[in-house]
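The complex is shown incomplete by one protein chain, all other protein chains being positioned as in the whole.
When the chains are written out, they are named A, B and C in that same order, and each has its own residue count from 1.
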Amino acid sequence: MQCICKIVENRELCKDVFEMKIECPEMVREAQPGQFLHLKVNKSIDPLLRRPISISRIYRDTGVISIVYQCVGKGTKEMTALKKGEYIDVLGPLGSGFTLSDEGKCAVVGGGIGIAPLLELACSLKDCDAYLGFRCNTYKLDEFSSACKELYIATEDGSTGSKGYVTDIIKDITKYNVIYACGPKGMLKRVKELCEDTGVKCFVSVEERMGCGIGACLVCACRIKEGDTWHYKKACTDGPVFAAEEVDFDD
Amino acid sequence: MQCICKIVENRELCKDVFEMKIECPEMVREAQPGQFLHLKVNKSIDPLLRRPISISRIYRDTGVISIVYQCVGKGTKEMTALKKGEYIDVLGPLGSGFTLSDEGKCAVVGGGIGIAPLLELACSLKDCDAYLGFRCNTYKLDEFSSACKELYIATEDGSTGSKGYVTDIIKDITKYNVIYACGPKGMLKRVKELCEDTGVKCFVSVEERMGCGIGACLVCACRIKEGDTWHYKKACTDGPVFAAEEVDFDD
Amino acid sequence: MTRMSVNIGGIKLKNPVLTSSGTFGFGREYSGFYDLSKLGGIVVKGLTLEPREGNKPPRIAETPAGMLNSVGLQNPGVEYFIEKELPFLRGYDVAVIANIAGNTVEEYCMMARRLGSLVDGIELNISCPNVKEGGAAFGISSESVYNITRRVKEQCKVPLIVKLSPNVTDIKEIAESAKEGGADALSLINTLRGMAIDINSRRPVLANNVGGLSGPAVKPVAVGMVWQAAQAVDIPIIGMGGISCWEDAIEFMLAGADAVSVGTANFINPYAPLEILEGIEKYLIKNQFSNINELKGNLKIYGGDNKCLQKKE
Partner (left out) sequence: MTRMSVNIGGIKLKNPVLTSSGTFGFGREYSGFYDLSKLGGIVVKGLTLEPREGNKPPRIAETPAGMLNSVGLQNPGVEYFIEKELPFLRGYDVAVIANIAGNTVEEYCMMARRLGSLVDGIELNISCPNVKEGGAAFGISSESVYNITRRVKEQCKVPLIVKLSPNVTDIKEIAESAKEGGADALSLINTLRGMAIDINSRRPVLANNVGGLSGPAVKPVAVGMVWQAAQAVDIPIIGMGGISCWEDAIEFMLAGADAVSVGTANFINPYAPLEILEGIEKYLIKNQFSNINELKGNLKIYGGDNKCLQKKE
């Protein structure tokens, strides 16, 4: 669905990372962790296209959705200028969310801005640990620590938690029933390997450049194995969450 | 010169007509009535080009210039959204201004938004009457009435002054030494005729679509007679003010 | 409402607003936003004889007021379309036009035969490379446009629309060749060839290196070509290229289009085609036109040399 949503908050969490909360009760009713919103950041043709941003939190009681975004280019820059009380044009909730595991221990593994989409998931899972990797500045640690049993943190500069990559701090992956990962391609690849080596079920949320966001334009192709063969599936509707073993990261 | 100028005021004078005051001491030093500013209304490529707007008032003491603009399209719409304290990218002062007459009685004849560019001129002339034609809503009458000896007003709907066109209320044009006119083409043509019939000197400020605004692109051509022949002159640097007898309004 | 209907070379549209091939899938996605029966017509994603996976991603690059795409005709094939997608579309009261693309003239002909009269019209996408002729697109020489049009037309049970590529020296010549070959209507423009480069990675943004430009940026080029084509031929024209609002649509119709098609704008505003339709109707009323067909080419051009584009009485 398309809504013109009121912005109830838009603030910087840490350098270049912002949280925006928008009022969209109808979307909240349908929203699932792992889904995303497709945002028209202003009314101009500059930038022309919508921007896909994952849902980070769903506040069912207040009808509010929180998204966390990193300012990396023109579109996200425009978003930082929006003020509380202003409106934003939103398509959503879009895509297939994470398949929630009912039983056993799970872990979310996030890197960089890929951490944010895992928060609602972590809140929804009964028994969940979190492995979070930042470059230097951290965000949302409080919320993760109240949602998760254990919280493991890595930073590239060592300013918080261990120094290094998040994939290095996963000590015993076999204790988890399911792993959910979101972050840069390199990280996802490594998590996939870890899970494949140990036979742990793994879901990843992938990023592809998007046009329509709803399955009509086919620009968001993601190479997915199906048995012996493969197909280009749509990251926007078939994904963005896929079973890790299906995704061909080398395309 | 180009300056990023602070907006010190931006308010609606009457329906769709706005006044913007900007701080630009360097420009004020050079500015003459009849010149214009070339404004980049935002930082985006939408709209791409600058917009030419005439100088309405020059406040030499405070270093402020006032422009009056009508919201007619995308660019002027953007201007209405600018707030006091924000900045705007200005090229100016551009073009040749009005040649001020030192002696005798003068009159300014303005129509619609073409009234605004005559205000500073009226303030600079010692003995000046004003003939102003509006569609319905009037603006800046107070300032004109304090700057001018006599003020004659026409409105198309008769809500203020006489009902009809401004050119209809000029009773005795021969009492003026010079006429300065700014407004729609049809009005300028009529004023030119009136002056030609009576041998009164007349200057008009013309409007042409502009690119560079400084004489480099030649898109602002205005057909100007020179003796027996004619040339396309540049409205931006050769004008926008021309002697009425030179201008070929039928091009 | 009949004042809004147009006839595109035998295809009756209840209104002049279509959605463009490749931007509207097979209609399913947008059917969640509004009733597809409100549209004049739907041109489906470009079909090939066999299913195609298309090009490697990334397949999209944003450019100033436009976008490049290099989808590369990913589609499930004509057979799948007929069996699985067409029935869904047939549930709506809307003209369905199949956009077809082939590697050889024979492939186009086979598809036209297979589609028979299951669709309301066939749109020939001649921007694809002709593998037999060494890879030059069918759409760039008059001769090959004439040939392919004539050959496919022979197999066509429904009206044939030829979709022109803008990447040519003389669009008039190409339009004439399509007409001579038997085209019932033309549609234009397809995307302009273009490229974007990521200066940090020093790689093209698109894995296909080059792509097709669409969106508002191309509108002036498209309006110009529709105008030229309308002067060259008297068959109906579907105008497209950067149409985002009803004002744009009117521009195309004044330039000589009988109908308009909305592409990239769907991605930005799913309701764009309906808003455009509404705007056109209001414009007709405001300007006291009794019929949409009065708009076509109703343009006072400068210079008085406007023989083909006089206002129709």
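Observations on the model:
Note that a contact is a pair of C-beta atoms (placed from the backbone, for glycine too) under 8 Å apart; a residue touches a chain by one contact, two chains touch by 3 or more.
The model shown is predicted, which means the values in this text are computed figures rather than measured ones.
Of the listed residues C:I82, C:M195 or C:L274, the one in contact with the hidden chain in the full complex is C:M195.
Contact with the chain not shown here comes from a single listed residue; of B:G63, B:G164, B:P184 or B:G211, that residue is B:G211.
From the options C:N99, C:N208, C:N269 or C:N293, the residue with contact to the unseen chain in the full assembly is C:N208. Against the chain not displayed here, chain B makes contact via residues 1-2, 40, 45-50, 91, 208-222, 231-232, 237, 251.
Within the complete assembly, residues 56, 61, 63-66, 68, 140-141, 167-170, 192-197, 199, 201-204, 206-210, 213, 215-221, 223-224, 227, 242, 247, 250-251, 254-255, 283, 298-303 of chain C touch the chain that is not shown.
Considering the complete assembly, chain A touches the hidden chain via residues 45-46.
Keep this in mind: only the chains that are shown with their structure count from here on.
Distances between chain centres, each the mean of the C-alpha atoms, put B farthest from chain C. Note on chain placement: the centre of chain B and the centre of chain C lie 46 Å apart, centres being C-alpha means.
If you average the Cα atoms of chain A and of chain B, the two centres end up 55 Å apart.
With touch defined as above, residues shared between interfaces to two or more other chains in chain B number as follows: 45-46.
Counting partner chains per residue, chain C has residues 64-65 touching two or more of them.
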